[in-house]
Structures are given as C-alpha cells and as structure tokens.
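For this view, one protein chain was removed and the others were kept in their places.
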Amino acid sequence: MTRHTRLIMQMVYWAFVLYLFIPLSLMVLMGFKDSKFIGFPIKSLTLHWYKVVIQDLELMSVFAYSFTIAISSTVLAIIIGTWAAMLLSQAKFKGKIIVFALITLPAVLPGIISAIALRIYSQTLGIEPGMTAVILGHTVHNVPFVTLVGMARLNSQPMSHVEAAQDLGADNVISFFRITLPYLTPALVGAGIFCMLTSFDDFVRSFFLGGYEPTLPVYIFSQLRTGMSPEINAISSVVLVITAVMGLAAERLMRRK
Amino acid sequence: MPPQEEYSTGSRSFWSWLATSKVYQSVSASLLGTKKRRLVLLAAVPIIWAIVANLGPLFKMLDISFYDAYPLSKGREATYTIAAWREFFVTPVYYIPFFRTLIFSGILTFATLVLVYPVAYFLARHVPKSRQMLFLLLVLIPFWVGEIIRTYAIMILLGNNGAINIALKFLGIIDRPIPFMYTSFSLGIGIVYLVSLYMLLPLYSALEKIPTNMNEAAADLGAGPWRRFWRITLPLSKDGIASGCVLVFLIATGFYATPVILGGPSSTMFAESIANTFNVAADRWPTGAAFSSIMLITTLTLAAVFLKIMGRRGKGYL
Partner (left out) sequence: MKNATVSLVDISKKYGSFVAVEKINLTIQPGDFVTLLGPSGCGKSTTLRILGGFETPTTGQVFLGDDDVTNIPPNRRNVNMVFQDYALFPHMTCGRNIAFGLELKGKTKAETEARVDELLEFMQLTGFKDRKPEELSGGQRQRVALARALAPDPSVLLLDEPLGALDAKLRKQVQIELKSIQKRTGKTFIFVTHDQEEALTMSDRVLVMNKGRIEQAGSPKDLYSHPESRFVAEFIGETNMLECGVKGIDGKQVVLDWFGTELRGDCRKGSPTPGQKVGAVIRPENITCYSNKPESSLAFELNIDQRIFKGSSTTFEARSSKGQSLTITLDSIRADEIGTEKMWVVLKPEYLSILLN
C-alpha cells in the first residue's frame, strides 16, 4: 500500500476510536452537569447526581440483585463450560462437531429469539419469571464462551502433563483437579470476569425472564422510557469504570502464558 | 493389580487421604474403570446440558407455535393449529417489520464491514506487533459496556440538544436542530456502534494471518497496490469477512431494546413485534413463538447460504 492509503487507514482507525469514545465520554460528562437537563450547554459541574445515586436504596438493591445473578450464573457457566471444554478437547468420539455446534449454539442465536425461547421454556418447566429463570438464562448464554476459552487453553496444555499425573497414580478426577484445573485457572478467571460483565450488562434475557425485580439494565431501560436523567448518567458512568477495570484485568489473565 | 498395601498411620495430605480411602477407590474404579465409562462421565453433563438447555427451548418454542393458546388455563388442553403461522403471512403489520429487519440488518452489516475493514487492516498490517494489543484494547474497552448504556450514550450524542446538533449550530451550518433521534438513522448509528466489534475481531484475526511476504511477492511481480488488495488481501481475508458478517447480521436482527429506544414508528423492528405478543396479558404466546421460529429459521438459513456462497464449509461458525 502507498503512504497515502496508509495515512487514510490510520485516520479511519482514529475516527473509529472517536466514534466509540465520544458518546461514552459525553455520557460521563453529563453525569457531572449541574442541571436536570441532559444536553448542551454545560454551565457548571457537580457531584450531586453521584450522591443521589449512592443514597438511592432502591438502586442499591438493584445493583445487589444484578450482582447476585452475575455471580451465580458465572459459577454455573464455568462448571458446565469447563466440563464441555474437557470433553471437546480431550476425548475422541464420533459426532464431536455436532456436540461442539450444539454447545456453542446460544452464541449465534439472535438475542430476542434466545430470550423468547427461554421465556417459553421456563414457563413450561414451571419456573416463574424471576431470579432463577434469569440465572439459568444467563448461564445458557455464557456456557459457549467459557467452553471456547477453556478449549483454547487446554489445547496449549502438553498431553504429557496429564499422562505424567496418571502415571504417578492419579485417576482422571484427581489429575483434573491437581494438574489440569490449575493450568486452566487463569483462563477461567478471565472468562469468569467476562461472563459476569455479560450477565451484568444483559438486557434482553433479563427483561423477558425477570419478574418484578429488575436487573440494572432493565432498571435503566424503564427509567429511560420516562425520559433521560443525570442520575442514569451517574450510574452508567460507575458501571463503565467498573467494567473497564474488570475487563482489562480479565484480558490480562486470559492472554497470560 | 497393586497388592493391598497396609497404609501406615500418621497425618496425610488431603489427596493422599482421598486416593487411599476405600470408598473413593471403589467409586473411582466403578466410574472411571474403563475407557467407555470415562467417556460417558465426561460427556454426560455437557451433552445433557446442550440438549436440555440449548435445544430444548428452541424445540419447545416450535411446539408452542402450533398451539391454539398458551399459557393454558387450568384443565384446558391445547389443540394443534397453524393459525399462529398463518397470522404472520396475512398481516402486513407483522411481515413488514420482518422484512424491514432483514433488509436493515443486511445494510448495516455491509456498512459495518466497510467501516471496520480499514480499521482491522490498519491494526493487523500497519501497527507493529508489539503495540497491536494496545491499539486493539483501545477499541475493545467500549464494547465491554452493556447494550443499554451504550444505546443511552448514542441518545445523548444524537439528541436535539446533543453534541452533534450543538456542534452544527455552533458552526453555523444549521439554525434549528436536526431531528436525528427516533429514525432509521439513529437506529443505524446505534446498532453499528453495538456490533462493530463482532466484525472487527474476525477480520483482524484473518488479516493478521496473511504473511507479509505474500504482498511483497505480488509487488515484486509488478502488481499495483489496488490490484494487490483485490487479488490477494481481500480473497485471503474472506473467512474473516464471512464470520464477521454472519455474526453481525445475527446479532443485529436480535436487538430489542435498542430499536425501542432509538427507533421510531417508521423503523419498528420485528423483535418489537415478537415482544408485543408477550407484553399483553392475552394468550398470544403461540403467535410470538411462531414469529420467533420464522425469524430463527430465516436468519440461520440466510447465514448458512451466505457462508456457502463465501466458500466456507459448515464446520463451526466462527
């Protein structure tokens, strides 16, 4: 490529970065604005909306509810996803491709369809909309991701490590817990953080599977329908910061050798 | 095989205790004794999960779509009917949003490809290897934030008193705000904002794999920059394009909250039509189930056809 096209591409990249960051930066900025009205001009800045958010007990309970769901669904997804990764990367059997496709199926389902199908399914199973249904919904959505991350990590584990453990007297269960699991741990912690973020941020499943108690995105959505407010900016900014920090930590863990 | 040893007394580590406990040994021998049993133990949970949790909901949805009513009142049996499916094909209020969703998502997919391709190319081919991760992370971070928050951020950007209108007014280009919001435009901007990562990553990994010497060899043979791009880079990144487009298309068709927040009456998406059958307390679930089934079958078929055209075999989706 010529210098010219290279320069253009570089500009496209930075324009893309701006496209990604400007809306979020504006959102954060508006959270500090000393007025109930979202928009320009900004006259002065304040921390008032953050105080309002912290003192809002309802919001705090929504936060806690979302967090409980995120933790529970992540733990379940890690157990099932790791199990699936072990099956797909360590065992040899016919129809592996089909099992892989079935396990990772939720990753390619359009969100609304996944949510509706789970809503109907939980109803037929007698699970009323509420925490259990949301946790299961998020687990279904997160298992493929854990499986893929787990498989990638397992593929880099030398076969001889497991063989050596078995040679020294470990059965498959002991060799999994003492050798393979420690090897997988950094990747699983990283995947777990992303699962928590996904669950915490998920709207469509939480909305259709949830009962009267909203998760945070559902709460923000219902607030938005009545109009914008600087409080939403403040909450969103807090979530943004937490997300970025956790995401960076997870990224580090998953890429570590 | 090993002779029954007498274990000496004394404190043992947990694993030592476990491995020599009679109960564990017999459980281990019966569960892990043969290759077949080990495979069954390893396969049981994931396969049952895949069937019960991944396939189950889809089949149940298909099943309910043929009911005459659901949820059923006590003591009432459902009868099978194709009424819910018929409803779709005869009601313009339903099939228009459906086709709008497909076309709109298709256009957005193409727009995302055109926008993101240079970004991915720049990242993979022009940023030094040691700094690629940093440049990639910079664009990754915004995508970790959830759908609702990012949609809200777009609202702030495009509102009548949003940054763009204020900027345009300040520059004297306009005197009164342009109503970006609640149109296909705002929805398009929002969806591209939400999905571009799913285009970027497959493209980046495909472009990164192309050896640099390939281009040098072509240059050596006298191919100009554009010719090199059309004849070498583009074909070699075909797999990335295929995966990226399929992912973006499937995700774009599935948004519910974003169209509700950013879209307007003229840009109602099919997801809203589906959701409306659940919002009201009426027994319209079979209709919603039928709509979802129609959408699932159509999107997956389109994706499969697209992958076939792009010359990818059906192994895996990513």
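The letters A and B name the chains in turn, as written, and every chain counts its residues from 1.
Just so it is clear, a residue touches a chain if its C-beta (ideal position, glycine included) is under 8 Å from a C-beta of that chain, and two chains touch if they have at least 3 such contacts.
Only a predicted model underlies this, so the values are computations on that prediction, with no experimental measurement involved.
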| item | value |
| --- | --- |
| Absent-chain contact - pick from A:47, A:125 or A:164 | A:164 |
| Sites on chain B contacted by the missing partner chain, in the whole complex | 1-2, 5, 7-13, 15-16, 19-20, 35 |
| Positions on chain A where the hidden chain makes contact | 158, 160-161, 163-171, 174-175, 178-179, 182-183 |
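In this section, only the chains that are shown with their structure count from here on.
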| item | value |
| --- | --- |
| Where chain A and chain B are represented by their mean Cα positions, the distance between them in whole Å | 13 |
| Partner chain A, residues of chain B touching it in the complex | 15, 18-19, 28, 32, 38-39, 42-43, 45-47, 49-51, 53-58, 60-61, 64, 70-71, 115-116, 118-119, 121-123, 126, 133, 135, 137-150, 152-157, 159-163, 166, 193, 196, 225, 228-229, 246-247, 250-251, 253-257, 261, 271, 274-275, 278, 285, 288-289, 292, 295-296, 299, 303, 315-318 |
| Residues of chain A defined as touching chain B within the complex | 1-2, 5-6, 8-10, 12-13, 16-17, 19-24, 26-27, 30, 37-41, 80, 83-84, 86-88, 90-91, 93, 97, 99-121, 123-124, 136, 139-140, 143, 148, 169-174, 178, 194, 197, 200-204, 207-208, 217, 220-221, 224, 228, 232-233, 236, 239-240, 243-244, 246-248, 251, 255 |
